[in-house]
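Next up is a structure, given as structure tokens.
Only one protein chain is missing from this complex, and each of the others stays in its spot.
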Amino acid sequence: MARQSKVVASFAEAVAGIEDGATIGFGGFAMPGVPFNLMRALQEQGAKRLTCVANTTGGAAQPRMPDIGHLVERGMVAKVICAFTAATRASDELPFTKYYERGEVEAELVPQGTLAERLRAAGAGIPAFYTPTAVGTELAEGRETRMFGGREYLLEAALPLDYAFIRAHRADTSGNLRFRRSQRNFNPVMAMAARVTIVEVENAIEPAGSFDPDDVHLAGIFVHRMVVIPPAPDGIWPQMREPRK
Amino acid sequence: MARQSKVVASFAEAVAGIEDGATIGFGGFAMPGVPFNLMRALQEQGAKRLTCVANTTGGAAQPRMPDIGHLVERGMVAKVICAFTAATRASDELPFTKYYERGEVEAELVPQGTLAERLRAAGAGIPAFYTPTAVGTELAEGRETRMFGGREYLLEAALPLDYAFIRAHRADTSGNLRFRRSQRNFNPVMAMAARVTIVEVENAIEPAGSFDPDDVHLAGIFVHRMVVIPPAPDGIWPQMREPRK
Amino acid sequence: MSGLNRQQMADAVARRFQDGWIVNLGVGIPTMCSNTAITADIIYHSENGVIGYGPLAEPGHEDMHLVNAGGQHVTLKPEAAVVHHADSFAIIRSGKIDVTVMGAYEVACNGDFANWKVAGALGGGIGGAMDLAASAKRVFIILEHTQRNGAPRLLTRCALPVTARGVVKLVATNLGLFEPAGEGFNLLEIAPGVSVDEIRAATGAPVLVPADLKTIAV
Partner (left out) sequence: MSGLNRQQMADAVARRFQDGWIVNLGVGIPTMCSNTAITADIIYHSENGVIGYGPLAEPGHEDMHLVNAGGQHVTLKPEAAVVHHADSFAIIRSGKIDVTVMGAYEVACNGDFANWKVAGALGGGIGGAMDLAASAKRVFIILEHTQRNGAPRLLTRCALPVTARGVVKLVATNLGLFEPAGEGFNLLEIAPGVSVDEIRAATGAPVLVPADLKTIAV
């Protein structure tokens, strides 16, 4: 009996069956590696009470790409866990922020390295670890800290995901993935933290064995569904934006 | 002012200056990736009261390759931290074991995954973490455990190294490394855990930029000294052994 | 009463593997599970970071950079990928290994087993056994039913220091296939030419025998 193919024909099929209440991680940092097509498909899929994990809830820039803010606007989100719940520049406003300030969605603000490490811990069977990050700040108030070697550290818990949505440059039929340049970012750790990993792929799926085993960035055992991104305008492919002032 | 070259001319130069009392990690698993040439050079270098970290203290097989047992025999070792301090087969004997049983050297026996994770933690600025491994065993007796989600976990501390000795397949002048197949094993995490990483390289050092940045297995920022392994018999190159019965 | 040979013991275990499983094989008899044609579609994982290895390399075709956890030269399947040791054990601890198959000195009907330290020794050889035993979805044990002097290895409680507690799901010996069941071992299948009485005499714990006892296919 052969294993079922991991390749699915559409984004709708790729996000089918995602349950209300699921925790979903979205890879990507700035533009590279963000699963824009899967995020758009999720808007249509319509699952409710989601917990969304990502570096940011969405950028302030226009034109606006699919982001967690869109899911919040549609009433699909109970909580976000992100390193940005507001813009760093006081003059910017993230689409998410106004819903948060109105109390329509919960948010957990996490330092970016702690976010990456909590995901990595979930993917490594480590339930909790200590980090020096955020000690002495508002984020550590009322929380457990501990001294090691004369320095204070904060206890942080693993952050397991039900689903990881990621974007990769190349894939083979076994699910082995390669990312290009800074597209890698959160994507491997999101996949390792997840029960089910769904991938949008920028190139046609290649036969198993197309990559040297030494050059696989994420092993196929972490990958469950893959869909190839069609050319624009059907698929979302980031373009250069007007430079910010 | 240009940075100093990381390439040194001899194994003796590569291991020069290692202090008495240093903690040294030796990469490798079975034959692949073991820094045999650096281990032989360290025997001659002669530092004392070393703490040696590796998967094993040395194999039972003959002909015997340079191993921690040789350093113990020369009175250079205070302590080993390994996943094997005796052979798994009752019929084998590791060279190390008799010195340990005589009380001439201290040993800390660590599960292999805990060893890898303690090294990874040191290289990741994590002072301590919880693991399910070894709970309920002799190794956990008298130690701190904690429940997370109804399961018991053992607290483990980071294991930082002064030096990592590793073996790589290819290197460029900036210290970017590639390993081949299962040669990778402990080598990247040893290097990330170490203050100084010393590498024996199987091929001539290539110009910086010889590897695609996506295909670097260990970034040059972790690498401090490199030496090219000469052809046998001057350099040590493992060969096939008689199959075990 | 010798029962199964080593490859037959491995085969009896490998028949329980399911397509698509990620399987980790310990040193010794367990490695023989990857050399059988019984299981077509298994992803073999070894502690040193090799995912998707295949049968042993033919003599003269060994790759000096490629071994399994037992140090044997193996081949790679097209789906293979290599990771470093910390990532390899991340896979193990996070519960992605469907089954780990290991040798042992002793196994008890409460699911404990012992395979890292012999009586009277100061040191031990743990390797990856404790990580695998603690976190794999299933722990299968292959061992000779008795010690060379005839003393049983299947016990009510382990006498040697344990590797993990309460984790063993299946035990294969030269005499049969067993399941730890709390106060005794369920005999699942019996080796050809072996009797239940012989098994009971060679076992240090109660053996529960089903009405429809099957014989292991060899």
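In this document, chain identifiers A, B and C correspond to the written order of the chains, with residue numbering beginning at 1 in each.
The definition used in the following text is that a residue touches a chain if its C-beta (ideal position, glycine included) is under 8 Å from a C-beta of that chain, and two chains touch if they have at least 3 such contacts.
Note that this is a predicted model, so its numbers are computed, not measured.
One chain is not displayed; in the complete assembly it touches the shown chains A, B. In the complete assembly, the contact with the undisplayed chain comes from A:Pro188, out of A:Pro127, A:Pro188 or A:Pro213. Touch with the chain omitted from the figure is made, among A:Arg40, A:His70 or A:His169, by A:His169.
Screening B:Ala122, B:Leu139 or B:Val201 for touch with the missing chain picks out B:Ala122. Note that of B:Leu94, B:Ala107, B:Leu159 or B:Met192, the residue touching the chain absent from this view is B:Met192. Looking at subunit B, the residues touching the absent chain are 1-3, 120, 122-126, 172, 174, 176, 192, 207-209, 211, 213-214, 216, 219-221. By the touch definition given at the top, subunit A reaches the unshown chain through residues 29-32, 55, 83-88, 90, 94, 96-97, 100-101, 107, 109-114, 116-117, 119-120, 131-139, 169, 180-189, 217, 238-240.
Everything that follows uses one rule, which is that only the chains that are shown with their structure count from here on.
Among the chains in view, B has its Cα centre nearest the centre of the complete protein Cα set.
The chain with its CA mean position farthest from that of subunit C is A. Averaged Cα coordinates give subunit A a centre that lies 37 Å from the centre of subunit C.
Between subunit B and subunit C, the centres computed from C-alpha atoms are 28 Å apart. Among all residues of subunit C, those that touch two or more other chains are 50, 76, 82-83, 86, 89, 92-93, 135. Multi-chain contact residues of subunit A (touching two or more other chains): 124-126, 213-214.
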